[in-house]
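Below is one structure, written out as C-alpha cells; the observations come after it.
One protein chain is absent from this view; the other protein chains keep their places.
Chain lettering (A, B and C) follows the sequence in which the chains are written, and residue indices restart at 1 in each chain.
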Amino acid sequence: MIFKQKFRVHWVDTDIAGVMHFSNFFRYFEVCEEEFYRFLGLDLNQLREAHGVLPPRVEASCQYKTVCHFNDNLEVILKVREVRSKTITYDFQVLKEGEKAAEGFVKCIATTLDWKVVELPEDFARIIRNSAI
Amino acid sequence: MIFKQKFRVHWVDTDIAGVMHFSNFFRYFEVCEEEFYRFLGLDLNQLREAHGVLPPRVEASCQYKTVCHFNDNLEVILKVREVRSKTITYDFQVLKEGEKAAEGFVKCIATTLDWKVVELPEDFARIIRNSAI
Amino acid sequence: MIFKQKFRVHWVDTDIAGVMHFSNFFRYFEVCEEEFYRFLGLDLNQLREAHGVLPPRVEASCQYKTVCHFNDNLEVILKVREVRSKTITYDFQVLKEGEKAAEGFVKCIATTLDWKVVELPEDFARIIRNSAI
Partner (left out) sequence: MIFKQKFRVHWVDTDIAGVMHFSNFFRYFEVCEEEFYRFLGLDLNQLREAHGVLPPRVEASCQYKTVCHFNDNLEVILKVREVRSKTITYDFQVLKEGEKAAEGFVKCIATTLDWKVVELPEDFARIIRNSAI
C-alpha cells in the first residue's frame, strides 16, 4: 500500500539558503507516518498508553535530489517496506510537481516505556502488514 | 540577580530572509532559563520527578529591535522579575555586540503533572527569590 | 475578516511534558498568516522578489490558557487588528474543541531586504485592509 500526504513548505521550514532545511524532511516523514496510522485506525497514543509501547527510531536516512523552496507543494509518499516482530521499516519519497525531490527510509523498533526492546503488539503489526498487501 | 548565557546563531536557526526566525528567540529564552536553574543547583527534572510539578508557560512575549544573522554571537540576559506562590516571571534581553537585539518576558505557573495549578515547591521558589536580591 | 486554519499537534511538536512546546504556537501563527496571504492572492515571495520588501516581526506575544496534546485538532483564527503604512498587526486565537487554548498577536513591519523600514506596497496593504472590513 502507498499512503500520500501533502505538505506546503513554510517560511519557518526554510533557511538562509532560501530552501527547506534538510532536517525538516525527517519531520515530514514522521508526520506522514502519523497520518498513515490514523488512516489505518491506529494511534501512537494508544500504543503508548494501552500497550506501554513506544516506537523509537533506530535508523533514519534521506537522499536529497533537489531543493524545495518556500511555498512549494510537496507530496510525501509512505510505503511499508517491512514489518517484523519488533521492527517496522517505512520508505518515503518526496515529490515536487511530480518529480522526486528526496527519498529515504525510517526504521523503528518496539520498546517498553523505559526503552527495553519488545515485540510489537500483534494487532498493530498485523494491521500495518495487511495494509502492505 | 542577572544571569547571562551566550548563543551563536546557527544555520538551522535562520530562514529565507537570512536572519534568525523570530520563534527561535523563545527557544533561547527557555534554554537560558534551564541554565539559570542549573546555576542555582535546581533542575526541572527534579521538579517534575520529585515534586510532580511542571512549569508551563502562561505568557510569552518578545519585542524585536534588530535582526540577528547567521554566526552572530548573542548574549541572553535573564532577570527574575517576580516570584509569587504559583508563578515566576522572567525578563530577557538579547544583546548583539552590546546592543539590544530583542527583549521579552516569560511567565510560568506551577501545575501538577495533569495541569492543575499548585503552589511552587517552597525550596524552589525561595532559591529563585533569593537569587533576585 | 476572520481567517481560520486547522492544525493537528504532531509528535515533533510535543516536549517531555507531553504537550505542545510553547514556542510552536508562534510557528502556527506564522503558517496561518501565510495561508491568509494565499487566500487573499498575496504572496510573501512576491513581496520579497517583486517589491524588495520583507515583513520582519517587531513584536510577538502569546497567552496560554490550556495545554495542547499530541493529536489534538486545533483551529487558529487570524484577525487583522490594524494595517498602518508600515506595520500590520494580527490577532490570533487558538481553539481546541471550541475552547480557547491560547491567544496572541504578531506585529510586523515593512523593510527593505537590508532591513531599512519602508512603507508597505500600497496594493499589499490595501488588500489586507479591505479584507478586514
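Methods note: a residue touches a chain if its C-beta (ideal position, glycine included) is under 8 Å from a C-beta of that chain, and two chains touch if they have at least 3 such contacts.
What you are looking at is a predicted structure, and each value in this text was computed from that prediction instead of being measured.
Colleague: From the list B:12, B:40 or B:118, which touches the chain that is not on show?
Modeller: B:12
Colleague: Among A:40, A:67 or A:95, which one is in touch with the chain left out?
Modeller: That would be A:67, which touches the missing chain.
Colleague: Looking at A:1, A:17 or A:50, which residue reaches the missing chain?
Modeller: For the chain that is not drawn, the touching residue is A:17.
Colleague: Please output the residues of chain A touching the missing chain, sorted low to high.
Modeller: 16-17, 19, 22-24, 26-27, 30, 48, 54, 56-64, 66-67, 115
Colleague: Would you write out the residues of chain C that touch the absent chain, in ascending order?
Modeller: Counting only chain C, the missing chain is touched by 11-12, 14-16, 18-19, 21, 23, 70.
Colleague: Pick out the residues on chain B that sit against the missing chain.
Modeller: Within chain B, the residues touching the omitted chain are 10-12, 27, 30-31, 34, 43-45, 70-71.
Keep in mind that, in the parts below, only the chains that are shown with their structure count from here on.
Colleague: Name the chain with the Cα centroid closest to the overall protein Cα centroid.
Modeller: It is chain C that sits nearest the middle.
Colleague: Using mean C-alpha positions as chain centres, tell me how far chain A is from chain C in Å, no decimals.
Modeller: Each chain's C-alpha centroid was found; their separation is 27 Å.
Colleague: So what's the Cα centroid distance for chain B and chain C, whole Å?
Modeller: Those two chain centres are 23 Å apart.
Colleague: Could you work out how far the Cα centre of chain A sits from that of chain B, in whole Å?
Modeller: The computed centroid separation for chain A versus chain B comes out at 32 Å.
Colleague: Touching two or more other chains, which residues of chain A qualify?
Modeller: Within chain A, residues 11-12, 70 contact more than one other chain.
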